[in-house]
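Here's the structure we're looking at; comments come further down.
Note that one protein chain is taken out, while the other chains of the complex remain in position.
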Amino acid sequence: MAQLIKIKVTVNDTVYEREVEPRLLLSDFIRHELGLFGTHVGCEHGMCGACTILFDGEPVRSCLIFAVQANGHEIKTVESLGTPEHLHPLQEAFNEKHGLQCGFCTPGILMTVVPFLEENPHPSEDEIREAIDGNICRCTGYEKIIESVQAASEKMSSGK
Amino acid sequence: MTGKYFGQPVLRLEDKHLLTGRAKFCDDIVIPGMLHAAFLRSDYAHAIIKNIDVTEARKHPGVVAVYTAEDMGDYWKLGPLQVPPPFAIKGAQFNARTLPPIAKGKVRFSGEPIAVVIAESRYIAEDACEDIIFDAEPLPAVIDLEKAWEDTSVLVHDDLPSNMAALVKQESGDYEAAKKQADVVVSHRYVADHVAGAAMENRGFVVNWDERTQEMTVWAGTQAPLPLRSAIAGRMGLVENQVRVITPYIGGGFGPKVMTSQADDVLLPWISMKLNRPIKWIEDRRENFLATTSERDQVHHCEMALKNDGTILGFKDIFYHNTGAYDPYGMTVPLNTQTHTVSNYRVPNFYTEIRMVFTNEMVVTPVRGAGRSEGVFVMERMMDLAARELKMDPVEIRLKNLLKKEEFPLNTGVIGQDFVVGVLDSGDYKNNLEKCIQMIDYEKFRNEIQPKARKEGKHLGIGVVTFTEGTAVGPYEGARVTVGNNGKVSVATGYSTQGQGHFTVFAQIVAEQLNVKVEDVRVITGDTGHFHWGAGTFASRGATIAGSAINSAAVLVREKIFATAAKLLDVPEDQVELCEGSVCVKGHPEKSVSLGDLAGKANPMRGAVEADVKPGLEATAYYAPPHGATGSGACAMIVDVDPETCKVNIERFVLVHDCGTVINPLLLEGQIQGGVSMGIGNAFYEKMVYDENGQLMTASFMDYLMPQATDMPKRMEIGHNVHPSPLNTLGLKGVGEAGALPPPPAFCQAVEDALYEYDLDLTESNLNPSLLYKFKNEATKR
Amino acid sequence: MNVEGEYIFNGPQQAVYEMFNDPTALATAVPGMQKMVQVDETHYEGAIFLRIGPISAAFEGVLSLTDVNPPESCTLNIEGKGKAGFAKGVGRVKFTDIGNNQTKLNYSGEVNIGGTLASVGQRMIDSVAKSMIKSGCEKLQKTLEERCQQK
Partner (left out) sequence: MKPAQFDYFAPASVEEALDKLAELGYDGKVLAGGQSLIAAMNFRMARPGALVDLNNIPELSFIKPTADGGLAIGTMTRVHTVEHSPEVIKRFPLLPEVAHYIGHAQIRRRGSFGGAIAHADPSGQLPGIAKVMNAKCLIRSKDKEDRWVDAADLIIGPFMTVIEYEDLLTEVVLPPNPPRTGSSYQQVARQHGGYALAACASVLTLDEKNQCQDARLILMGVGEMPILSDKIKEILIGQEPTEAAFKTVGEAVQSEIDPSTDLNGTAEYRRDLIRVLVPRSLALSLERAKKGS
């Protein structure tokens, strides 16, 4: 019988207590145990970036962390940003600049960009390219994602 | 044509749910009691199955069932031919060998499913797969296309005399006679490398058989929900309306998701019915590489006959096309290649021959570009070869041979993937190229920028190519437009969507016709419970084929609105007009009825409707084109090559295209840019590699390199030409694959130009620094 | 994948040859070899638990010797299968007396890898194979010294 471990994790400001197998990936935990389906799984080997979340504020791949390792930690997923009725300025910018097509990689990109813009509120185009180059997008060719991040940086720094 | 909504950069309606993580994808479907499937796949590419022992796997705690071909009894039978053979072409030979649902007797590619485990979780299902003992006798693998065509010592299908899957010849004029007239004949061998669709969301399938209602519901990330519905119903012995296929949000398609009758959609419905439990299968990335279809992989032997002034007299192309271990998707890909070698230049005499080969690899079906990429690649490379031979500028030789706009409509004489003779409907190919070289400052680059760079020891090069994109093929699509009692409009189509923005562009078409707000139009795609006729998402046909059907249905609804409103408001029909969300009497805006109320009146609950009047403000329409509409374009790029490391940076990228009338310029740019990234990936990063034993060496993103943000051109510009297609009322042509087509040949030409000290001859569509290094070392230094 | 190379053993050719024809001695060269059982004159069955950095894989397989030509050459055939895939190798080994009580080993062969190892591990196969051959030869050198001392 597999070992079961009790964990207590704060996800988007809600505390969850669950018993999990050590091998349960954090991405699966977030999606299937907590029902937060905004975090997507594209490769499960840390290359595509779709499952990027914030782990104690740091953007990380949730497919390369076990759920047990989140015990006592704070996690933010895309659901912590805006809602369809009240988009986060970053999400607004992605809508306005057509920064997404199928939208599968988008939550991972947003969760990569949120802390990036906090650290670097006025990034250059090259800095944006590099910041998101761990997130693969098959649809957009990235041009409009970069424009979206630029637009978001303007929005967010002007306090809109 | 632009209107209030049509032609405008309307922001996407689907974004809000996607951006906030609220959109429902396949793996987000949860049904109480749901079980999870995992497939055991063969490690061998070619082997005789001796024994599959599942005893231990069945005992594994949490495992509900394990099935092999043996357990399927009569249900095991070969799959259908999803696309029929091209017997419209005289003399075409085709050996149909369709997919088995699960291997029986023999495995023919590494990754072929041999057993399926159904368990309480995917984790447990994968554990139990490891408990299965698979005993097989490995056979040599068929991998090399050219060798496999001749060599009969190892056969993928023992019952055939050779590895020939198909042989198709098409010709026009007399190539051999033209060759005799020629001043110069150039010939070459080119390789179009194997690439993956690699949508970010892998495939997925959830099925629930409800014994009490005798209905099966399927959620699948498919590009072809209706063919999938029909295939499942046919297999299961159900009538179509017992099976409802719903496509949730889909994380990209790019071609491979058009395939049906694979292990998942054949086996899982049967298992769901057998166990009376919902089943979920979500493909993982390694499975996606091993066992989802992929494309390209052709070897061409081309010859071109020309006059000294660069005029093409004739073209000959014999090419080997890898179809993989089976050919359930017919010949769509190589037929597209055949079509696209001779589609933008005037080629009075040609002979092309497809030699389609079975190999011990996963099946080949369309991937964005779908045979066009290969055709464009070899033809553009041949133009460069001829230009070099004739010491002509690559632009000059193209301008000389491009078809003129006065020549359209032009019968190409080649039967394409839609089994009708190709007709180029419209466009101005020369102007595409002229605009393109103007945008990239071709003259200035040649006369100022490049010479200066060379003096400074920099290696800048330019590549300029042209292309056509055969789009919007038949058979047909349909749609139903309905005005609801709340005044909002719903559109249902059998078409399915994978991120192209159909929820928005289809709404724009309807909003324009009915003068309602775009956000008041709710589009339902790919749900067979809502609309059950159609073919599927492929060949850049959504906006054109489904869009035209939607437009027709909207026009019918508008007519009905006018008729119903005129009667209600007691004025002649020509006296009513659409105000936003209502119908009013011309000149008397106070005399109006809202669309919602009108919809209610059109569906009376008492009294009698007049004969021939159908209830509701609703109409259904279909659109079927006589043949495809052909988009066109030109592309140029400037590269900076480090000759020592062979690393290449794309400094500038220009693409001019013509897809006829534009519905939404914002989304159009997105489509092109996305295609371009795939084209650049194909040119310098992405390549599927099978070793000589049929092992796929690139089954992860560690080895199959997807283009990243930092790999894209530093500057990308897109120019538009608009030559509406005469084939449909809106003047539309497709654009989905355009961007993916020209980058590989443009890249080759630009790199050759950059490394001007070498007599470089690039013959592969996918380069990488190491391969470029090899080409450079083999070239003579000028 | 083709492998090719040479190694110089400090020992007489006959002893080196004999060592290569004694699978129990060969077993010492294979990291993680857990058992080796002779099934007939030329075939041996073995189990290996290989652990290279993060990678761990259990294999069961058969080793056989063919084309035996004492004391000059022989062919080693290895076939192994495990959860992570399979490997099949054929290696032709030649021994040459180069004087000074030294024997040169020349090997050339082909290794086919299949399954997960091949499909996601290609980047590391070559360097790991090279390193295993090298360390294997070093271990065999020690075995050789022991065997020579015992004589």
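Miscellaneous remarks
All chains are identified by letter, namely A, B and C, in their written order; residue positions are counted from 1 within each chain.
Assume contacts are C-beta pairs under 8 Å (C-beta built on N, C-alpha and C of every residue); 3 or more make two chains touch, one makes a residue touch a chain.
Predicted model, so just to flag it, every value in this text is computed and none were measured.
Remark: the absent chain touches shown chains A, B, C in the intact complex.
Interface note for the absent chain: among C:Ala87, C:Leu105, C:Val120 or C:Leu140, the touching residue is C:Val120.
In the complete complex, the hidden chain is touched by one of B:Phe25, B:Phe467 or B:Tyr685, namely B:Tyr685. Touch with the chain that is not drawn comes from one residue among B:Asp264, B:Asp703 or B:Asp753, which is B:Asp703.
By the touch criterion stated above, the residues of chain C touching the omitted chain are 52-57, 83-84, 116-117, 120-128, 130-131, 134-135. One chain is missing from the display, and on chain A it is touched by residues 2-3, 5, 21-23, 25, 28, 44-46, 49, 52, 55, 58-61, 63-66, 68-69, 71, 112, 116, 130-131, 133-135. Of the residues in chain B, those that touch the hidden partner chain are 122-123, 126-127, 130, 284-286, 644-647, 685, 687, 689, 697-698, 700, 702-703, 705, 708, 710-711, 768-770, 773-774.
Keep this in mind: only the chains that are shown with their structure count from here on.
Chain pairs A-B and B-C differ in how many C-beta pairs they share in contact, with the greater number at A-B.
In terms of their C-alpha centroids, the spacing between chain B and chain C amounts to 48 Å. Between chain A and chain B, the centres computed from C-alpha atoms are 29 Å apart. Residue positions of chain A touching 2 or more other chains, listed in rising order: 45.
Shared interface positions of chain C, i.e. residues touching 2 or more other chains, are given as 120.
Of all residues in chain B, only 11-12, 14-25, 27-28, 30, 123, 198-202, 249-252, 254, 284-285, 498-501, 666-667, 669-670, 673-678, 700-702, 706, 708-710, 712, 716, 739 touch chain A in the complex they form.
On the chain A side of its complex with chain B, the touching residues are 21, 23-24, 31-32, 35-45, 47-48, 50, 77-79, 81-84, 87, 91, 94-96, 98, 100-107, 110, 128-130, 132-146. The part of chain B that touches chain C in the complex is made up of residues 43-45, 110, 130, 286, 289-290, 691, 693, 695-700, 702-703.
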